[in-house]
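Yeah, one chain of the complex is gone here, protein chain that is, but the others are all in their spots.
We call the chains A, B and C, going by the order they appear; numbering starts again at 1 in every chain.
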Amino acid sequence: MIGGGTGAFIGDAHRRASRICNDFQLIGGVFSKDFEKGKLFAAHEGLDTHRCYPDLNTFIEREMALSANERIEAVSIVTPNALHYQSASKLLKAGFHVICEKPMTVTVEEAEDLQKTVKKSGLSFALAHTYAGYPMVRQMRELVKSGILGNIHRVDAQYYQGWVNSMIQGTDSGIQGVWRLDPQHAGLSSCMGDIGVHAFHLIEYTTGLCVSRVLSDLSPVKDHIQLDLDGTVLLQLPHNIKGVIRSSQVTAGEENNLTIGIYGSKASLKWSQENPNFLYMLSDTEPTKVYKPAHEYNTQFAEASHMMPSGHPEGIYEALGNIYKGMAKSIRGEDTFDGEFPGVLDGVRGMKFIKNVVESNKEGNIWKEL
Amino acid sequence: MIGGGTGAFIGDAHRRASRICNDFQLIGGVFSKDFEKGKLFAAHEGLDTHRCYPDLNTFIEREMALSANERIEAVSIVTPNALHYQSASKLLKAGFHVICEKPMTVTVEEAEDLQKTVKKSGLSFALAHTYAGYPMVRQMRELVKSGILGNIHRVDAQYYQGWVNSMIQGTDSGIQGVWRLDPQHAGLSSCMGDIGVHAFHLIEYTTGLCVSRVLSDLSPVKDHIQLDLDGTVLLQLPHNIKGVIRSSQVTAGEENNLTIGIYGSKASLKWSQENPNFLYMLSDTEPTKVYKPAHEYNTQFAEASHMMPSGHPEGIYEALGNIYKGMAKSIRGEDTFDGEFPGVLDGVRGMKFIKNVVESNKEGNIWKEL
Amino acid sequence: MIGGGTGAFIGDAHRRASRICNDFQLIGGVFSKDFEKGKLFAAHEGLDTHRCYPDLNTFIEREMALSANERIEAVSIVTPNALHYQSASKLLKAGFHVICEKPMTVTVEEAEDLQKTVKKSGLSFALAHTYAGYPMVRQMRELVKSGILGNIHRVDAQYYQGWVNSMIQGTDSGIQGVWRLDPQHAGLSSCMGDIGVHAFHLIEYTTGLCVSRVLSDLSPVKDHIQLDLDGTVLLQLPHNIKGVIRSSQVTAGEENNLTIGIYGSKASLKWSQENPNFLYMLSDTEPTKVYKPAHEYNTQFAEASHMMPSGHPEGIYEALGNIYKGMAKSIRGEDTFDGEFPGVLDGVRGMKFIKNVVESNKEGNIWKEL
Partner (left out) sequence: MIGGGTGAFIGDAHRRASRICNDFQLIGGVFSKDFEKGKLFAAHEGLDTHRCYPDLNTFIEREMALSANERIEAVSIVTPNALHYQSASKLLKAGFHVICEKPMTVTVEEAEDLQKTVKKSGLSFALAHTYAGYPMVRQMRELVKSGILGNIHRVDAQYYQGWVNSMIQGTDSGIQGVWRLDPQHAGLSSCMGDIGVHAFHLIEYTTGLCVSRVLSDLSPVKDHIQLDLDGTVLLQLPHNIKGVIRSSQVTAGEENNLTIGIYGSKASLKWSQENPNFLYMLSDTEPTKVYKPAHEYNTQFAEASHMMPSGHPEGIYEALGNIYKGMAKSIRGEDTFDGEFPGVLDGVRGMKFIKNVVESNKEGNIWKEL
């Protein structure tokens, strides 16, 4: 693991998820820029502190010196965003499989370069689009693939949060200190880059289609904020399908309200992240059907993505664990389901989405090809 | 009543609603273009068939010949859309109060002319935007007005149906016979004109704000259909508020799924027409609150809009009945709550919405001032 | 109508329901013990005040003097409970059809006597077990009848309210003034007599089975209250089916939370009065199905019990209206669906339930045959 030391929220999530899937064991890593802190963390985790390294180069050098048997096989990158590209590239080139936190890179160019690196390496690369790990999202993907919806007419995704509200109530100077609202640290976009891109990924993941163009209308909410905190994106997809992404970080009281609807001529599917074990299929001629995990009526892929008998709720850790599990199968050379973990191409698509959404808005709400 | 004879769905709805509010009695009208059929209907309803007239002019002439005591006071117009404007104008000029089914007119110009006629007449005019009659919609309007949401950041309304799916599966010639998909009968728009405008009205009704401009992306779904069956509309409102309306008639399995969310800096409100007796208030710092009718915690206006103790569900007839009730109070010269029935201005706004949404789409998805 | 004058809640509900079903018109009645008040009410309702009578005997005498054409056909009894039996008996013997508010009588003996009177009269008699008028309750009844559940294993009904809480917080003397808690006015039971019996009726109505014995555990909640405000009743039904009724008037915050579940070997059905347009069918091998009104997949009976297209919520008035509608069909001699309105037998069963539940509790929670 690179990053994710004491107090790091996302590193902790990756560790728990990797543990719950029963396929990974934390051996070592670079847990902090401050080597002493990193070692303290390693000790606290019960690791052999010799496997705790001061920096990435040392990590690579020393691990490569070990026998293939002993050597760390896969590395999770949970550093600040700006380091993802560089770290992933180095690790892949050195021969490590990589699990990378989102966003994959800071620019489209980096993303495309990393895509080449992955291809050349022949190694496994997973991107933590966690929501693709939910069993009912996988069921949704497979149901769409089966053609049961007829012609798709419309896709509609939403990602609403409210937590930024508390950060923008104060004075300008208060806001200046918040790195998430600072373009130098957060990149091109706040709302679309952090959460809108999850909605985008979910659409492409469940439909199996690529969005062809976008038209966006974004808002920084307050004049002195430089990044978008709220916005809507019109989507054009192949086969004349239209779609829309709505996303906000300032919708008071919303927690992590990611939803998706895929609407077809024969049936429609709806799913919501905050009740992830319920998938609704609507049709004009039959009662609405509620799919849940752990039933024989589900597809094999969905059924391989839960651990408990029906009625025992699993959540976000299990979803991320499922992505780790897919990665483990890939590393071991086992057959994986189509879509068992998001990869470098998903990262490239995401970066293109963010860039074009921001440009569409800047250029006067016009269509941009993706 | 003008229109609404045997087999007419919307006329029946108006009759039931006017009865359930306890304030109206059906006396007579013009129930059919075919006078004999009209008289049969009147007899079946137990009416004095002398109050059943062959046409609107005869209706006006004969009723005006009666003493003020005996004369019909208010007329419900439930004819085909193209006759709304003419009928309403004539009735108002003759001195009758008017309840008009939606859409109020066919063009913006007619709508503005009718607005003048209403003003000049000094009479009461109600437009059947039924959803404004639900107690929890009224509670929503009053809560927004109270300022409890803080600054509004976003409004989000949806109106999804699926029933047009079955009409467009066949051949072209099949579709040509459907009047709703024929511009000559249905006007400028199918989806936005029929249901999108309800979502629009709900936004302006609950926020008390006027949408200032729109940008739309509409779809006829199939090449040979001439009107929109599906679309998204970006909205700009005052105070830098952004919004979006999503509407479709081809989202399979959706019934009458009208929802609205108003998102503020301190709290947000969400309501759904298919569960109309539940209003949700979200905030970042408190548990979500669920408002229901028939509680002292509601505003006076909301409390005046239900008839049963709490826990006894009321629905769409009661909502329309509430609009009739407001109209009755207005006719009797009683004090009404602000917003107790939608009026001619709501009709003008609706027609402007439809026109500009259609033009925005035609002109390449650009902003149009409303 | 007998009873139900100014300010009477239940009389108003019956009037609105009879109007919304389009089959009844209010002509006259005895609206108050105080004749002057009754006449004022009749005038306010726009009735011919000659059809407003000072008492039941005068009503019968004068109406019978009219020609069959003019005469009132059916009478709704919405008086205090103690007068139901006597009024219904007189009216039936005089030749009027009767719609009677619940409870039908005060004792089992009266109920059985009324049953004979109805039989002898050959007239139609409806009891206002309103919940049997909901479309999805009727769908439930028909689905059970179809055998789709396999062997029924269990029935489970609940009726929880909270409104009595506010009445029992005060001193003893405060409680003494409340007629609902006074055995002389309220009869044998408060909770079971007023609402538990609805749950009981719903079980017998939807399963088509008669409860064979009961064992109850009731509570007056406070020592100085003489009637039950809360209780549980174990049920034995034929074919070794077990059931339970839970009912309370002191479950704070509950409004009118009547629910029923019928659980079988192949499938189960669940319904809740506060969301009456959703019926859930569960099975071990298929996704849960959600039935809603206004769909071709429903039975004819359910489809005859709604008025609007799907997605337009109907509620309690429409449910009661459906019972009035069934009564109208019966009076006109038309074919009715099996179970289209509850009758005198339902009233007899209800009285037996209340009596035996109270006795089971009094005698130490033992089984009593029904």
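Going forward, a contact is a pair of C-beta atoms (placed from the backbone, for glycine too) under 8 Å apart; a residue touches a chain by one contact, two chains touch by 3 or more.
Bear in mind that the values here come from a model prediction, so they are computed numbers and not experimental data.
Touch, as defined at the top, links the missing chain to these shown chains in the whole complex: A, B, C. Residue C:Lys266 is the one among C:Lys120, C:Lys266 or C:Lys362 that touches the chain missing from this view.
Touching the chain that is not shown, out of C:Glu204, C:Asp230, C:Glu314 or C:Asp346: C:Asp230 (per the contact rule at the top).
Residues of chain B that touch the chain left out of the display are 281, 285-292, 295-297.
Listed here are the chain A residues that touch the chain not shown: 9, 12-13, 15-16, 19-20, 22, 25, 46, 161, 163, 254-257, 273-277, 292, 294, 307-318.
In the full complex, chain C makes contact with the omitted chain through residues 149-150, 153-154, 156, 160, 162-163, 165-166, 169, 215, 217, 219, 221, 230-232, 234, 240, 242, 244, 246, 248, 250-254, 261, 263-268, 281-284, 288, 365, 367.
Assume only the chains that are shown with their structure count from here on.
Chains touching both chain A and chain C: B. Averaged C-alpha coordinates put the centre of chain A at 55 Å from the centre of chain C.
Averaged Cα coordinates give chain B a centre that lies 35 Å from the centre of chain C.
Taking each chain's centre as the mean of its C-alpha atoms, chain A lies 42 Å from chain B.
For chain B, the set of residues touching two or more other chains reads 163, 254.
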